[in-house]
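One structure is given below, represented as structure tokens, and several questions about it will come after.
Entry: chain A
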Amino acid sequence: MTGKEWGIVVVLLIIGLIIGYFAAAPSRTATITTTKTAVSTVTVTKTAGVPPPVTTTTQTTVAKKYADTITIGVTDKVSDLDPANAYDFYTWEVFNNIGEGPFKYKPGTTELTNGIIEDYKVENGGKVYILKLRKNLKFADGTPCTAKDLKWAIDRVARIKGDPAWFVLDFVNKTEVVDDYTLKITLKHPVAFYPAVLAVPTYFPIPPNKYPADKISSDNTAGSIGPYKITKWVRDQVLILETNPYYYGEKPKTHRIIIKFYKDATTMRLALESGEIDVAWRTLNPTDISDLKKNPNLQVVEGKGSFIRYIVFNTKIKPFDNKKVRQALAAALDRNAIAQRVFLGTVDPLYSLVPMGMWSHEDVFKEKYGEANLELAKKLLKEAGYSENNKLKVELWYTPSHYGDTEADVAALIKEAWEKTGMVEVTVKSAEWSTYLELTRKGQLPVTLYGWYPDYIDPDDYLYPFLHTSSNRWLGEPYSNPQLDKLLEEAQVALDHNKRAQLYKQVQQILADDSPIVPIFQGKLYVVANKNVHGIVLDPIMLLRYFLLYKEVGG
Partner candidate 1 sequence: MSLRAYVITRIFLTIPMILILLTLVFLVMRVLPGNPVIAMVGMKASPKYIKQLEHQLGLDKPLWLQYVDYLVDLMRGDFGRSMIWGKRIVIQEIMDHFPATLELTIGGFLVSVLLGLLTGMIAGIRSGGKLDASMRIYSIVVYSLFIPLLGMMLQLVFGVWLRALPVGGRIDPGLEPPTVTGLYIVDSILAMRLDSLLSALAHLALPSFTLGLVLSGIYTRLVRSSLMEVLGQDFIRACRARGLSGRIILFRHALKNALIPILTMMGLQFALLLAGAVLTETTFSWPGMGTFLVERITYRDFTTIQGSIVFYALFVALISLVVDIVYAYVDPRIRY
Partner candidate 2 sequence: MLLEVKNLKKYFPVAKTFIERLLTREERYVKAVDGISFSMEEGGVFSLVGESGSGKTTTGKLVLRLIDPTAGQITFQGRDITSLSQKKLRPLRKHMQIIYQDPYASLNPRMRVGEAIMDPLLIHKIAEGEEAKNMVLEMLEKVGLTPPEVFYDSYPAYLSGGQRQRVAIARAMITRPKLVVADEPVSMIDVSLRASILDLMMDLRKEFGLAYLFITHDLAVAKYISDKIAIMYLGKIMEMGKTRDLFRDPLHPYTKALLSAIPVPTPGKSRERIKLKGEIPSAIDIPPGCRFHTRCPMRFDLCDKEEPQLKEMKPGHFVACHLYS
């Protein structure tokens, strides 16, 4: 190459750099255009149900300036915008903001309250529910919603037989419209927790003119009856919600909620730090949370989650048919190590299948075995016939991606804890989620790690599926205890709350003694947000209510 050609190359490189610079730099200005939002004036009249804003100075009617938009980042995704097929946590959260069912939870509690109904009656020993709808219900497009529409929505779920159809099919015998505002639901058998079922999005009314009657409509943005309606939806990219003018209830302070879908937590964290988003929600890495706690511009809001993790022993496979072996392993388990080392304290050790914060919860495992109780474990192992020379061989299975990047470390720590007894030798194995599930179901995996997200908020959902003989076949039909079966069935139909609590306490005692399933930890919920964002309410329902969020602007 001659000097002249070198010159050309250099010039081209410089041009490239300049273009690169401009390509890079304006992304930040672009960000600013989205976050520097218009300001709208909202008149605050009432603050019921919402923690009073810190900066409120007077209770009188004062024009306050709230930011028009709040941007939330999530790493979850919305799978299906059709309530007849939506069956995952995050999609349900969105539905809880754009829709409402007959019942809803009071923010901050696990207490149910009326949603789109004014009132309801239970008849026929818990078999018939008569729902009285509110009179002024309107869908997001302004069309009125009546009992007919609710019936249509519920029947549609049964017709389509999507993933969450069992919420209807397992319980409902028939639905009848009594009048425009009255719906009568007849159940197959009485269920004590049916109001909790009536709170799931599967029971949300949807506009019949927008949804096909017997087909899934996955990208439907017609929405339901809720404080917000969908104005923009780009799958896995962005979801924009704006206030629903036809919502019967209180109008949210924030006009627009933008939800940005991130592929990974780190990106979301950086977006939060750079101000691209106001709120980082599900799910930041433990590392990131502990880092972000140090950031003075951010607030970390912590709440108890209802997500639990546990070890399952297949009691049909030797030597785990031996209760002593299970007890020994339960005793040796070091929950704190896992919570601290892997999750940096972003989860809590759990000592029962019923999560902390839910009624009837008891720390049964802690009472019985303590924590990392090697002495007890050794004693139990010796009783079961094992020693340093004749080690108990354990094959521990985990699944690498379903529960996140941390799973391998969880398995490693369990191995570590058990091997500390000196009498156990753990082989760790893993399988992809589908294989993992199938092998478990076939009863081929002796020790497995699983997690549970509740479908409805009731102790029943944390006990019956695991312990009742008819219901725990997904664990390879491993464990069956007629006494437990009886207690669980009784608790399901008992209408008296105290009676039920009593029964569930008994169940937990038996669980701890038999130890077919050993709880490890309970998730905590974290919202990390800019300091100026208010109204973040976290409760075991695990839903973030967007309609409570607001951000004050100006002085």
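Inclusion criterion for the candidates: all candidates are chains of the complex that A comes from, given by their letters.
Note that contacts are C-beta pairs under 8 Å (C-beta built on N, C-alpha and C of every residue); 3 or more make two chains touch, one makes a residue touch a chain; residues count from 1.
Because the structure is predicted, anything quoted here is derived from the model rather than measured.
The contact partner of chain A in this complex, picked from the candidates 1 or 2, is 1. In the complex of the two chains, the chain A residues touching candidate 1 come out as 1-2, 5, 9, 20, 22-27, 29-31, 33-34, 71, 79-80, 85-88, 162-163, 166, 216, 218, 234-238, 240, 258, 260-264, 266-267, 270, 274, 276, 400-402, 432-435, 437-438, 440-441, 450, 455, 465, 473-475.
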